[in-house]
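Heads up, one of the protein chains got dropped from this complex, but the rest are sitting where they should.
Up next is chain A:
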């Protein structure tokens, strides 16, 4: 099953299970079913709880927050994550703040879904990975879809905290197969531990390097890990958190302790990155055991060009990660 179908199935199940769940977004109703078809079939089955909206990202995130404030649960799809910029006020100044600024805990069960990332030739305003711009907002939790984490469980986790969440969903990842029962491919296995996926090569060899990355980087990390193993004889493990912020490294600290090289890869542009936040958390814990500072891989300090050959130069490739590990 592809990640897109899996997420669609999880949304169906959530709407089936909970009559308070509402899904809003631009062009999400059938027969169109959303720009990436993640909401396909939802409106046919769940009618008025699945609402195709005007082109009003700020407005619909506000409506979602209002539904959540009054007792419903809301999922808002931003057609391209880039447009979440238009909803920044609602996320920063209303939804996240309302959870605490009234002097008591106010639940705002709201999930804002953001199809994210490039490698599809959509150009500078339809290809970005904006995770870093939402880091560090009190009361706002950031999650990212991966091929390892079950989407049903992920949605349940996000709503359980009663905080507004942004869910980043890599657009190329939509087309990839989900990984189940611990199997990634012929070479790699995975296990889930405390919200993290740990991907490792079969065998009982301690890794030379740990790569930490959001789910959207999975395919490129795996390719880099394969090349590093086959051609450079370097063993890597990959750690993929479901929640990017606030990040809880505790479940993977046993894996990280003792590793000489840690590399963080992400698709956002350079500067003020998620990786810098990960390094900030890990350096005090790992300083003594690391051979050098945590290596940060991100897209270039650049807009994302449209032409495929130009886009490739800017975004993170498997080889970018491999070179960072070898450096």
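In this section, a contact is a pair of C-beta atoms (placed from the backbone, for glycine too) under 8 Å apart; a residue touches a chain by one contact, two chains touch by 3 or more; residues count from 1.
Going forward, contacts and distances are computed from a predicted model.
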| item | value |
| --- | --- |
| Undisplayed chain, where the name is taken from the UniProt record, one of "Potassium-transporting ATPase potassium-binding subunit", "Dehydrogenase", "Glutamyl-tRNA(Gln) amidotransferase subunit A" or "Lipase" | "Dehydrogenase" |
| Residue of A:71, A:254 or A:271 in touch with the missing chain, whole complex considered | A:71 |
| Residue numbers in chain A that touch the chain omitted from display | 51, 53-54, 56, 58-72, 74, 89-90, 93-94, 97-106 |
